[in-house]
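First up is the structure itself, then whatever we jot down about it.
With one protein chain held back, the other chains of the complex are shown just where they sit.
Just so it is clear, A and B label the chains in written order, and each chain counts residues from 1 on its own.
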Amino acid sequence: MLEAKDLSKSFGGLKALQQVTLRAEFGHSVGIIGPNGAGKTTLFNLLTGEIKADSGHVSLDGMSIDTEPIHERVKLGLARTYQVPRPFAEISVRENIRVSMMEDNLKYMLRVAWDDTGEQEIAESVGFTAQQLDQLPSELAMGDLRKLELARTLATNPKVLLLDEVFAGLTYGEIEHISNLLIERRKTHGTTYLIVSHDLKALQPLVDDVLVIHGGNVIKKGTFDEVVSDPQVQNAYLGTG
Amino acid sequence: MNSTLRRGIYGWIAFAVVMVILPHVVGTGVTRSFVFAMYLAIFAVSWDIMSGRTGYISFGHPFLIGIGGYTTALLTYHLHWPLFLSIPTAVVITMIGGTLFFFPALRIRGTYFALVTLAFMELIYGLVQVIAPNVTGGTRGLSGLETIVTGAIPNYYLALVVLLVLGFTMWLVIRTHIGTALSAVGMDEDAVRASGINVTRLKLFAFMLSAFAAGLGGALYVHYLGSIAPRALFDVGFLFQILVACLLGGAGTISGPIAGAFFLTFLLEWLRPYFPGPERFLIYGAVALVLYVYQPNGLHELVRNGLKRLNQLKLSRNTS
Partner (left out) sequence: MLQILVQGLVLSGFYALIAVGFTLIFSVGRVLNLAYGSFLMLGGYIYYQGAQVVGLPKFPSLIIAGIAGAVFGMLVYRILVKRLSGNVVAVEIATLILAVVVQAAVVLVFSPSPKSMWPLVPGVLRIGDASVTYNIFIAAVVSWILLGGLFLFTGMTHMGRAIRAVSMDSKGAVISGIDPERVNILTWAISGTFGAIAGVFLATYTQLDPNMWVTPLIIAVAVVIVGGIGSILGSLVAAHIIGMLETITTSLIAAELRGVATMLIIIAVLLVAPKGLFGKSEL
């Protein structure tokens, strides 16, 4: 279970997040929505440890991870994708995935990669073809870059997965594929998802709860239907009120 | 995957065989040039493991090499330590010196890192001359140092053994997961962290390997020369040779920098009969510059592109 309590963060005078609290049980999936600049990505950065919170606590599985560095959090099972994909530009798709699959100890890392079935499996699960494994990220289209981003995250074998705009730039077919993959994985592995997305239609089948962030504050929590029908949310976010 | 590794190992065997035979074919003068080329290659390999892939460009490698050299020089010259103790001590001290490079690397990278390491080199250059010049020999350095073996051919084989062992080991290391991870560090360090890898430990490992090679190479080199002086070691010209060997050969490949070191040394030798005067160094530098600007990824990339084109040619011939 991932739990965040009263997370706050300011950049200079700008309050990016104020006292944000959230809980996600294992196997539970939470959508996070809000307008641009609401603080969604900041929230993810605080959860993964990429930036330090001014105040508040994060715990995973009941254990405080406030002092854990990024890579330790990943090893504990908390992984993320980036909104703008950040592949390793000059190594192949296979090697990109390999970096995430490595065990974090030098003895393991001093081995030659003799077989790549693990990398292949993950690459195929997100929808890569066998030929694409040897391609460089620069040769991939946006949709494939998102897939690579997801594959790299899945390769760390996460318990809690933070997905930042994984559907942006994908075709309907690709969205459906990824969506099914996530649903399937949740069934088999009990993975928890925190999903930031502007694509509400894609979000709907994936999430149990939705959190609406606006101006650094959580303005609404509830089921998908409750949240999207809430007039305050519509006003702040959908702009249709 | 396996086939490239196998091909590489064949390459190393071929290289070793040629190098073992060589001194029996060429004259003493050329053998001596090869000794220098091999030391330069050892230093280039050391640079490559720290900087070739990670993006932590070292402009201060002579600093590390110099620590190794000065440690063993001082221990043998003043305290009369035997070489089998002074050289390992020099390697250890160099690795401690390597941590001095490592601390800035926790906070800064790229150009800043390069400049700090350059500052380290200039700092030690200043200090060696000022602090206890009666011990270090000051600006003039020390000469009459003990030599390990004498004569061109024994020195040749000594350098060859060290180069083969160090070079091949490092070459294997970058073909393991470590090599992939080091490349990834050079591309996006934070994303490597987000892949669950302790980047700090990884960098420390690379830095220590690099310092090990620099310290060992530096210590053996001063015992080969029999002398040591600050301007011969802590010098931009020396840095230039290491850097250019790596870049012309192809940084991050280990085999490339070795080839680069041989190329540079023999370019200079080859120019000697035509240009005995100082114009040799101008041409040498200009060739390096033109080659670098033409292909910043080095000879290695040129060879790889050539092979690729050849393969494509074969493929198109087969399909047509």
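Heads up, the rule we're going with is that a contact is a pair of C-beta atoms (placed from the backbone, for glycine too) under 8 Å apart; a residue touches a chain by one contact, two chains touch by 3 or more.
All of these numbers come straight from a predicted model, not from anything done at the bench.
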Contacts of the hidden chain among displayed chains: B
Contact with the hidden chain (one of B:Ile13, B:Leu282 or B:Leu315): B:Leu282
Which of B:Leu40, B:Leu83, B:Ala114 or B:Ile254 contacts the chain that the document leaves out: B:Ala114
Omitted-chain contact residue, chosen from B:Leu85, B:Leu127 or B:Val165: B:Leu127
Residue, one of B:Ile9, B:Leu22, B:Leu204 or B:Val236, that touches the chain absent here: B:Val236
In chain B, positions touching the absent partner: 55, 57, 59, 103-104, 107-108, 110-112, 114-116, 118-120, 122-123, 126-127, 129-130, 236-237, 240, 243-244, 247, 277-279, 281-282, 284-286, 288-289, 292-293, 296
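Note that only the chains that are shown with their structure count from here on.
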Geometric centre distance via CA averages, chain B-chain A, whole Å: 42
Complex contact set, residues of chain B against chain A: 1-2, 5, 172-173, 175-178, 180-181, 183-184, 187-188, 190-199, 201-202, 205
Of all residues in chain A, those that touch chain B in their complex: 48, 50, 69-72, 74-75, 79-80, 82, 86-91, 95-96, 98-100, 102, 104, 106, 108-114, 116, 152, 155-156
